[in-house]
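Missing here is one protein chain; the remaining ones are kept as they sit in the complex.
Our next item is chain A:
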Amino acid sequence: MSAQTQSGDFDIYATFQQFLQDEEISPPLAAISALAEAIVRSNAGTMFELVQALNDGAEELKRRSPNPISLNAGCELFIAFVTLFPHESDNFAELKKELEQQGRKYAAEALTFRDKIAELALGFIKDDSVILTHSHSRVVLKALLHAHKTKRISVYVTESRPRGLGLKTYETLTAAGIPCTVVLDSAVAYVMDRVDFVLVGSEAVVESGGLINYVGSNQMAIIAKAANKPFYALAESYKFHRLFPLSQYDLPTHNPNILSFPTPIGRSAGTDDAPSTSTPDIITKQPARLGTSSSSTERAMNQEQIAKNPGVDYTRPDLISLVFSDVGILTPEGVSQYLVGMFAG
């Protein structure tokens, strides 16, 4: 089955990267815009070929992207939209243009989703709230900044190793005048009793009602449950995904290298799960990164060791209190109902 050859002059991944340049646009939206572009450039003659071409484009994006989950959600949403779009088959070129416009319109409208979510979350943030958040999320930042206009809040944010994105959040919040403190990833349990509720963003919200987010979210959810604190997830509707992971290791991002053990030195490297490790590196003293105190006794993981760690994890739906989305405030069960209703038709 030959795919529509458009890779000659049109590189979908490059277009995708281009859209991503804009800070505000998240990967799924960029994917939708890239796919909308692909529609116009494609020379498909029928709906079937067009959907085929879009699927190929989505595959390409998934392949070349390091973290494909949220991207996947956006692609699937757009392809489902294209498939279900009512069309009269007389003028296909016009149909394609129409689809492309719809795609662009959606992407533009989607930028307002974060504001909607921020407004919804406002009702749950009381004066003098102490909020715990994880790593860096644009929608959470928007919600916090929005709340700051009318209420007093203070925020704990985790450092979120290894990428240290929590510090980015710290800078943004402090610049806005919100009292903010960075806590170690391992100090989440320590701080949980001080916190009123937990607010996190998402890479994807899955069909079970669970959450896929930067590694550390699951931990936070479990600790919040143990401490009886509400755990809220903020997610735009284009992040709802039909995936259904049965466990952490059922995620598409999980590969055999993660959490693998190295082959011992001196023995033959037999059939090992970890192709990238030959001998374990002795941990070298590296200058402490990320602007924290540069004590000479501090150590850090090297790249190889970091590569064995996951980037995202899966939080079970029973640990999540509510999911705030532009379609409304949903319980985790409600997410599933929304997804089944949306994709079953």
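In this section, a contact is a pair of C-beta atoms (placed from the backbone, for glycine too) under 8 Å apart; a residue touches a chain by one contact, two chains touch by 3 or more; residues count from 1.
Here, contacts and distances are computed from a predicted model.
Looking at the choices "Translation initiation factor eIF2B subunit delta", "Mediator of RNA polymerase II transcription subunit 18", "Cytoplasmic tRNA 2-thiolation protein 2" or "Response regulatory domain-containing protein", the name in the UniProt record of the chain not drawn here is "Translation initiation factor eIF2B subunit delta". Taking the complete complex into account, A:207 is the one of A:37, A:100 or A:207 that touches the chain left out.
The residue from A:116, A:168, A:225 or A:242 that touches the chain not shown here is A:242. Although one chain is not displayed, chain A still touches it through residues 207-209, 242, 244, 246-247, 250, 317, 332-334, 336-337, 339-341, 343-345.
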